[in-house]
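Note sheet for the following structure.
Apart from one protein chain that is not included, each protein chain of the complex appears where it belongs.
Letters are used for the chains, namely A, B and C, taken in the order the chains are written, and counting of residues starts over at 1 for each.
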Amino acid sequence: MKKALGIIGIFAAIFLVASLYGENFLTGINLQQLTNRTALYSILALGASIVIVTGGIDLSIGSVVCLAGISVPWLLVEQEWSPWAVLPTVLAGSAAIGLFHGLLITKLRLQPFLVTLCGLLLYRGIARWMTGDQSQGFQGEFGDVRAIALAKFAIPGIENYRLPATVIPMVVLAVLIGLFLSRTVWGRWLLATGRNESAARYSGVPTARLTTLSYVSCSLLAGFGGMLFIFDIGSAQPSDFGNFYELYAIAAAVLGGCSLRGGEASVIGVIVGAATLQVLRNTITLVGLSSQLEFAVIGAVLLIGVAADELVRRFTSRRLERMGAVAKA
Amino acid sequence: MKKALGIIGIFAAIFLVASLYGENFLTGINLQQLTNRTALYSILALGASIVIVTGGIDLSIGSVVCLAGISVPWLLVEQEWSPWAVLPTVLAGSAAIGLFHGLLITKLRLQPFLVTLCGLLLYRGIARWMTGDQSQGFQGEFGDVRAIALAKFAIPGIENYRLPATVIPMVVLAVLIGLFLSRTVWGRWLLATGRNESAARYSGVPTARLTTLSYVSCSLLAGFGGMLFIFDIGSAQPSDFGNFYELYAIAAAVLGGCSLRGGEASVIGVIVGAATLQVLRNTITLVGLSSQLEFAVIGAVLLIGVAADELVRRFTSRRLERMGAVAKA
Amino acid sequence: MRGVGRRYAGVTALAAIDLEAHAGEVLAIVGENGAGKSTLLKILSGVVEPSEGTIEVADRAGVLRAVRLDGVRDASRAGIALVHQELNLAENLDLAGSIFLGREPSRFGVLDLRLMRREAAKWLARVGLELDPSTLCEKLPIAHRQLVEIAKALSTEARVLILDEPTSSLSARETERLLAIIDELRAAGVCIIFVSHHLDEVVRIADRVVVLRDGRQTGEFLRGRYDRASIERAMVGRDIARAAPRTSRAGEAVRLVVDSVVGTHHRRKPISFDVRAGEIVGLAGLVGAGRTEVLEAIAGVVRHSGRVTLDGVALEGDTAARVRRGIAIVPEDRARHGLFLENPVSMNMSLAWLDRHSRARLVPTASESSLVAAMVARMQLRPPQPRRRVQTLSGGNQQKTVIGRWMAVDPAVLLLDEPTRGVDIGARAEIHAEVRRLADAGSAVVFASSELEEILMLADRIIVMHEGSIAGEIHAQDATEVAIMRLATGGAPSEGHNA
Partner (left out) sequence: RVDLVAAQKARIAELKKSPNTRPHVAFVSNGVADFWTIAKAGAIAAGKELGCDVTVEFPGGGLGDQKRMLEDLVIKGIDGISVSPIDPTNQAEVLSLVAEKSFLITNDSDAPSAPRLCYIGMDNYDAGLMCGKLAREGCKGGEVAIFIGRLEQDNAKRRRQGFIDGLLGRTPDATRYDEPAKVLTEAGYTIVGTWTDSFDRAKAKANIEDVMIKYPKLALMTGLFEYNSTLAVEVIKQLGKEGKVQLAAFDEGADVIAAIKEGFVLGTVVQDPYGYGFESVKVLQAFNKGDMSMVPANGIISIPARVIRKDNAESFWKDLKAKLKAGKEAVAK
């Protein structure tokens, strides 16, 4: 929680600015869309954070999003599989990708950065080759399957805002991962492995298995996220779908208080981190800044945000120190 | 040198396959192009490796390439500056970017990943905004300036192959960085900082200054590389120029034996790493594989390469241990 | 253990060891640095696989069975627990989490945090740590971390408890307590194997002492049939010379002045003292008394208020600036703050020297290697291979490497924090001799040690700290263990010992 305070502050500041200056920012429909986008990106960011907790990194998230996402309409429309076969296959495939990463990293002791960078190239390549670079879409069909991501639930008493269905997996996953990390034996082990792998190993923790598990979870969530993304967007082009999403996911995780050195995570922070990025992008459009400036604004705001957070933290800790010193004297 | 052996082996294998199956691979003109591309990417990879040595990472390389590269024709053509003013300004600006990163990382103790990720967004945003998303080119002029990168020198006795001028900065930089790391006190300090920052600090190494220096060098080389790239290509679009180049640069450095945990580098390895990526891409076209497969092939070949390297290494070290035992017994 | 051996590329760490340890026995293993003690213990606890030989462990019924210890889990299943020589804690966990790491009480994988905390509090109390089990490990000083590790090993209620230099970072009080615990466990029928360089502890507690030398077993002494000197002889192969008392330095110029220094890290009370040229000042005190922080403040590793002056000029800036002025610090936690573990001995040893002996900032390769060769010989590094990675050195030899780094530059002020942690008695004498030689050449030396014996051996003047402030000063000729302990525990100084 404490780790998440910084990003919550940054989020609040951006939200305030957006409410003041963004046209129609505080309308139900806008908040509804924002919730939906936050949910989608959060799922990727949660996956990234599990790997980051172990001190690793997964650069292949975007490509797994692409491969898994593209596979859904490709299998449904082009290969004419049944939805009951497609979804489990795609999820199993995503998990298999993670297993592959995990084994290369723990058994062959290759660097995670390198393995998942190769993955980044490989899975996108496979997606492009598989579809012949043809964009894949549902062609207006499979509304019932897509409802998984597209359904919106009216909330009694609130007008104009309907809760997007994607929030459900986000919340479920966040709660599960949060409990997993703080309340289960394995979560404990994962945190210990991330901070001091040899200490964990000497304590009898099966570090290799846990590291592998974290890559499996990350790829699984990326694959699941990819499915939700394609349900939401309706169609995608294999050469650009999911590009840079790993950076967004990792950025959200790091903003949310995960240290890339491992051993630290805050689920709430990660979700607020993902939400921050989405609110920023939305604000840029609603305030009417040109989309050329989008990147510059996001970069600058985040940088100022984390720098300010750090300065505030320092200032307060120095004050506390001084107060403590006085109390002692 | 020993660290570079793996990548040299991988390179040799790919080169052999390319020579056997690539149409016109072993022609002077093809090797000339390959030399040129290797030189360009090597310069970025050398910069990346300096930061990696300190245990850091620079994700902003591609965006600095873009901003610096785009600035050259923008200042020359649109703003009508003199070339004598443009080149120093662009290089100084690149160095200033590195200084900015270095200070945020050492003084505010922000995570390098986060700082340079914000940089990635920020500098590309600035480039897009500055040029209004218009592609920038030399419009057929400034041939004399562009000759810096485009000149080719005939080598007596060799036909059809002329040495690209870009090789000169690459070799000079490689030699300088190699000597710097292995033969100067600062280089020694840089390696020590990367290996164990706090031990270095306790030993009286000015770690903050050295870390900052490494980010300055990296951005400076990225800016310089960006200039050479734009001279070579002639024009570029701010929205895609340099995209993913940081990944190529880091991949080359890591393939070349740099550990992302810091403290290790091999200049030769880095250059061979960069060359490997270029030969791979070239081979894919010359062999006639579809460009859809390019990513997949690069990813798969690299993964197989590093895995094989690791297996060979293990096998030999196990043999050595056993042999050592026999000799003693 | 039968015929157990372990080889690494290039060295035989251990050869043909046959060893038995019985229930209700305290077996001490002693030997010089690099003799193979830690390797032996690691094999016993499943961390390292033996190259040859077999291990048999008695099951509950007392029948010996050959076991394959592949990983720590096998060993703990066989009832074996090890406290490593180097600290191994995941500092992001709290004390309860650290103690139960790897065998957390749980129901269906869900942690039973309350039970964990309660149990942890019990084990912490057992080793004398009255701390809240939900404190984070990263907040603890090194000695407390060591106690946590011991508590962790105790909590496994293992039948074979293995301790690798458990007392090296403990001060007298904690050591006493540990020895008492060992006594109790022995009475309860636990087999205890422990390694220590503190022979008086060994003499007091061990039922049997096994001496290792160069990976071989060279001697075995049963309780009551040996004295300290005979063990020393079996270990080192000669008698250890006792240093002659040093002459007084009262007339020399003051070099280092510490004036109302308060480290900002832990908010202590102001500290003031000064050190003359050629003087060796020892900082004594209990764990957490603030010695480390004083040394780190002088070296500029932690921010501090107050003034530190060297030869009349204020020391300012960070460590790099102070090192340039001639300050040197040997940190307490060598693995974290002292060494570049993956680098060779040569790089570790020449690092500080380089800055002063480079021309145009170029590394003088030839003189560097001759310097390193000289330092390896002077510090008696074993094996004497400058190109060996420090990681593969034994603990004591790692310590010699850190000290060697500073011995190579003749610093104006040498600050040593636990200078001989894990160093064998022979090498300790050599290190002390080196420190004296440096002082004789005019340097000021301040060292902190938890070992009263070392304080008494090395210091000209002793400053005793208690809860962050100076409790008193004693001159070497007046010092006794009792007097130091009285000050360190906050008792009033007795007559004549107050400076």
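Rule of thumb we're sticking to: contacts are C-beta pairs under 8 Å (C-beta built on N, C-alpha and C of every residue); 3 or more make two chains touch, one makes a residue touch a chain.
This one's a predicted model, so the numbers in the text were calculated from it and none came from an experiment.
Participant: Can you list the shown chains that the omitted chain is in contact with?
Facilitator: Counting the whole assembly, the omitted chain is in touch with A, B.
Participant: Taking the entire complex into account, which one of B:G137, B:G194, B:G223 or B:G263 touches the absent chain?
Facilitator: Checking each option in B:G137, B:G194, B:G223 or B:G263, the one touching the absent chain turns out to be B:G137.
Participant: Among A:I233, A:L260 or A:A308, single out the residue that touches the unshown chain.
Facilitator: Once the missing chain is taken into account, the touching residue is A:I233.
Participant: Which parts of subunit A face the unshown chain closely enough to count as touching?
Facilitator: Residues 23-24, 27, 29-30, 33, 37, 40, 128, 132-135, 137, 139-140, 150, 229, 232-241, 243-244, 281-282, 285-286, 288, 290-292 of subunit A touch the chain that is not shown.
Participant: By the contact definition given up top, give the residues of subunit B that touch the hidden chain.
Facilitator: Where subunit B meets the chain not shown: residues 23-24, 27, 29-30, 33, 37, 132-140, 229, 233-241, 243-244, 281-282, 285-286, 288, 290-292, 294.
Please note the rule applied: only the chains that are shown with their structure count from here on.
Participant: Which two chains meet at the most C-beta pairs?
Facilitator: Max contact pairs: A-B.
Participant: Let me spell it out: compute each chain's centre from its C-alpha atoms, then which one is farthest from subunit B's centre?
Facilitator: C
Participant: So how far apart, in whole Å, are subunit A and subunit C when each is placed at the average of its C-alpha atoms?
Facilitator: Measuring from centre to centre gives 44 Å for this pair.
Participant: Any idea how many Å lie between the Cα centroids of subunit A and subunit B?
Facilitator: 29
Participant: Give every residue of subunit A touching subunit C within the complex, in rising order.
Facilitator: It comes out as residues 183-186, 188-189, 191-196, 198-206, 263-264, 321, 324-325, 328.
Participant: Can you list the subunit B residues touching subunit A in their complex?
Facilitator: Where subunit B meets subunit A, its residues are 59, 104, 108-111, 113-115, 117-126, 128-129, 132-133, 247, 250-251, 254-255, 259-260, 290, 292-300, 302-303, 306-307, 310-311.
Participant: What part of subunit C is in contact with subunit B in the complex they form?
Facilitator: 7-10, 12, 51, 299, 301, 318-320, 322-324, 327-329, 331, 336-343, 347, 351-352, 354-355, 358, 361-363, 365, 405
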